[in-house]
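A single protein chain has been omitted from the complex, and every remaining protein chain is retained in its original position.
Each chain gets a letter, A, B and C, in the order it is written, and its residues are counted from 1.
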Amino acid sequence: MEFFQHVLNALQFGSFYALIALGYTLVYGVLRLINFAHGDIFMVGAYIAYFVAIMLLGADGVAAGAGLSPGLTLAITVPVTMILTSLVGVTLERTMYRPLRRKGADRLYVVITALMAGLILENGNLALLGASRKSFPELLQKVVWTFGGVSVTNLKVIVIVAAVVVFGLLQFIVTRTKIGMAMRGISYDKFAIPLMGIPLDTIIVFTFILGSSMAGLAGILFAMSYPILEPYMGALIGWKAFIAAVVGGIGDIRGAIVGGFLLGFIEIGVVAVFPSTLRDLFAFSVLLGILWLKPTGLFGVAKTTKI
Amino acid sequence: MKNMTVKVLLAVLALALGAFALTGCGKDGDVIKIGFNLELTGDIPKVGEASKFAAEMLKEDINAKGGLEVGGKKYKLEFVYQDNEAKAESAVNAALKLITQDNVVAIIGPNSSKQAIPAGGACNDNQTPMVSPWSTNPDTTKDRPWVFRAAFLDPFQGPVAANFAAKQFGAKTSAVLFDIANDYSKGLAEIFKTEWEKKSGAGTVVAFESHGTKDQDFSAQLTKIVAAKPDFIFVPDNYNQVALIIKQARDLGYKGPFMGSDAWGSAELMTLCGKECIGQFFSTHYAAAGAQGATKEFIDRYNEKYKYVPDDVAALTWDATRLVLQAIQEAGKVEKDIKTERKIVRDALANIKEFAGITGTMKFHGTGDPDKCAVVVQISPEGKFEFKESVCP
Amino acid sequence: MQKHTFTITMFAGMAVLAVLAQLGVINQYLQSVIMLMGVNIILCSSLNLVNGYMGEFSCGHGGFMCVGAYASSLVTVLCFSKNHILGAPLLPDSLALLAFPLALAAGAAVAAVAGLVVAVPSFKTRGDYLAIITLAANYIVISAIDNLEIIGGPRGFMGMNATVNAMNDLVQIPWMLLWVLGGTLFSVWILRRFVSSTLGKGVPAIAQDEIAAEIMSVDTNRMKLIAFMLSSGLAGLAGGLFAHILGYVNPHSFDIMKSTEVMVMVYLGGMGSLSGATLSAVLFTVLLEVLRPLEIWKWVVIPLLLILLMQFRPEGIMGNKELSDLFPKLKKYYSFK
Partner (left out) sequence: MSLLEIKGLTCRFGGLIAVNDFNIELGERQMVALIGPNGAGKTTVFNLISGFYQPSEGAITVLGKDTRGMRPHQVTSLGVARTFQGIRLWGEMSVLDNIRVSQHYRCGYSLLDCFLRTRKYMLRETEIERTAWELLEAMDLKDCAHELPRNLSYGLQRRVEIARAMSLKPSLLLLDEPAAGLNSADVEGLIKLVRWIHDTYPVTIWMIEHQMKVVMSLCSHIKVIDFGATIADGSPAEIQANPAVIKAYLGDDTI
């Protein structure tokens, strides 16, 4: 029974890794840019969800609260948060990444800029909102189902389903739609794409919208599952999701989802079998081993160099 | 053109360096300067913020009365805050800056042992008294005559929790969940384990699990703990993690009680944890609910000013700062020379045998570590921390 | 003459700093800032070898620094201080001056060996996949030390002050300042010598075209091994100095935050420029100290400044040029090889 409980736990936490890893991989797949601010965009998403929710609920002493029911609040919060979070992502791209790209800077300078942008989001939040943590209101009546010693909450099920649905949606967009084709095209040749009459910047902005709104969605689900918000909440999970995306084969949507779940299973598996103090040591050694055996990740294709 | 930019940059850099070398030559009037070496950013900003708030309140109090009276003369207080970013090297730099640039008489902080141990070394080497409000690691004050602290040590708190839980829950077995990357949490967890196994026999700590500092998911550890069926779970963790741990344990079907440590003692615990925490016990420095006298006054005023009930860090900072101020007063005079002043303040600090703080009475025995009583509180249905038992060494 | 001006200036500068420190003109705080600056210069220039010259993206430099810090601390603590687990000191205090550089070298050597963890996978993989391997290596080092109870685990490790005190007992001068300055000079000097030699130029050749390098007789695996081990070894040296400046180490001082800090310094200075690395390390350390009064806003202002700087100069302060490339007149006065 303990085994099934662990599997469920791994599925749930893996879903978060996967959702965030999807954002990394989308942007990477198009721009070859590691958007290190992504973990913090996720954090901003959670905070936006918080403010939207308490505004609508009228909780926590917000006088202007609309006093809506929790269910209705949730229904409105999800799309609003996704839109607002994608705005944050697009702002970063417009104000910081695009000018650098235009100047032809080395790709790693854009990566470092992303890292700095993440720090600004974290510490700006700390400076503006203070060090107090925020408690996310309960928008969904929690139901715990127990089957012979295995406990599942309705939220866990929603999170896992959401990860799978988002994966399916993104896979559809990228492989079956015109805009997805353009996205894949950019990753092959950034210079040829504008010549084909495809608006490069529009596609890039679309990618950021897609990636950041997924971070926003992950932010809401995370805030509902772990209802304590703090400015640094996105840092660690962001790094780990990045690792998951790379282990899966960065740039490939299947890789992100598999990498995310894999990391969830490894981490929880190590805790389940070994003393939990060894978790990081073992989990990262396993990942190192995987990359040793498959140097371009699980789904990554080795770039063939023509001489 | 491009070279021009570099040259301008280099010039700016040179200027910045020059300006930097010239900073920090202040003048001293009839003021007493005390430095604060706090974790305002980094991993635990809330701790630094609470310390700063408490200190500000104390300063306003005393300055409103015209200042601190030493040897018949009133001196205004000036508190200098330095952020140590919750980093060891930054804490040393902050301490050295306070000592050599800001010319403070004494330093309060850092709070966390990771910063307090190296900063304590710097203060001791430079003969400046330092009081850490919150550090519980024995190394902070060990062999350092200039370093003091206001908190009790882990080896005292561990047994308090073990004894209380055995009695209250009638427990035979226990489980522990702690933060591997936090020396406070790990130290307390280990002392608790030794103490419990001494009492109830080997193997009665049925699960001993850890997590990382910024983790938010504890389901794997809790699944193992729940499967081991302990009579209660000891969680020597920070309050923000406690809130998540208790919620997740309940989701996994655990119905038993929890026992906590002083790091639970924050007003935020209840806003974050809500009804799930009601009825749980933890050992701490003081009980906010039902507090009397100076303690109550402090809590009420802090609550009014900053809109939340103060954490133990705030209360301990208050005590630590008052301890230093008392030493300054007992020294009887304020020396012009900062080095002599620090010396007499340290000697006065070392001479304090008993100090009535708002976190209880502290007795010093020349080691810089206080003996003080711990209290065990229970979280009431209104979310107040109600006094349950007091344990004195 | 110009062959030696640089060396002479540097040694004279060191001597002047030491005398000023000895006379108390430079107070403890400034000394400590200068020492951390030195450590940052070592870290930044050594990471520049991998991230700048070799064009890899290593983001686990803190891990190697950690290994070096613990290794050299263990040696000095074993030799010169009483520790409740490791026992009585093995050597008399009078040998401290001799043993200290050996301890630093030991730390560097152990860190260099740890560099193999990253160097060997780099034969097969590169770019972002290698970045993850370095990241994982950093986590593994910290987690391993957390689990090593004998050296304090998360509680940290101390006792290194005994060695510094022993040196002070011999002659009362600012020893650590001298060691750090010496270590910094040494690191920059051997890196400069390495990258200006034909052997060392194989490293940028790998960055620019690995296949051409291999076909043109550059043993790429050997060069990668050398670059990674030299880089991590110097990070270990920086770690050893850092540990003895603070007199206390804690595994979490070397986490991913430290690694990113060093990374930022490298790209700020410019990929493949030693003077850029030195300048940016100095600039970064000074910024950290000057902006202290801003408290929480400091960590909003610093990234903002760096972002602006990168918009302004998208190839870092120096690009891949050295100081003497930008100011050709300087060549008249010194040559640094």
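The criterion applied here is as follows: a residue touches a chain if its C-beta (ideal position, glycine included) is under 8 Å from a C-beta of that chain, and two chains touch if they have at least 3 such contacts.
Nothing here was measured: the structure is a model prediction, and the numbers come from that model.
When the whole complex is considered, the residue among C:Gly63, C:Gly115 or C:Gly202 that touches the unshown chain is C:Gly202.
Interface note for the absent chain: among C:Glu149, C:Asp169 or C:Asp219, the touching residue is C:Asp219. The missing chain lies against chain C, touching residues 190, 193-194, 197-202, 204-205, 208-209, 211-221, 226, 230, 272, 320.
Heads up, the rule we're going with is that only the chains that are shown with their structure count from here on.
Judged by the touch criterion defined above, the protein chains are all mutually in contact, each touching every other.
Two chain pairs, A-B and A-C, are weighed by contacting C-beta pairs, with A-C ahead.
Averaged C-alpha coordinates put the centre of chain A at 34 Å from the centre of chain C.
Centre-to-centre separation between chain A and chain B, using Cα means, comes to 35 Å.
Looking at chain C, one finds that residues 146-147, 296, 299 touch two or more other chains.
Contact with two or more other chains is made by residues 41, 45, 180 of chain B. By the touch rule above, chain C contacts chain B in their complex via residues 27-30, 32-33, 36, 146-147, 153-156, 158, 161, 242, 245-253, 257, 279, 282-283, 286-290, 292, 295-296, 298-299, 309, 312-313, 317-318, 326. Within the complex formed with chain C, the residues of chain A that make contact are 28, 34, 96, 99-100, 103-106, 108-109, 111-113, 115-117, 119-120, 122-124, 126-127, 239, 242-243, 246-247, 250, 277-281, 284-285, 287-288, 291-292, 295-297, 300, 305, 307. Those residues of chain B whose C-beta lies close enough to touch chain A in the complex are 41, 43, 45-46, 48-49, 180, 208-212, 214-217, 219-221, 223-224, 227, 240, 243-244, 247, 251-253, 268, 271-272, 274, 308.
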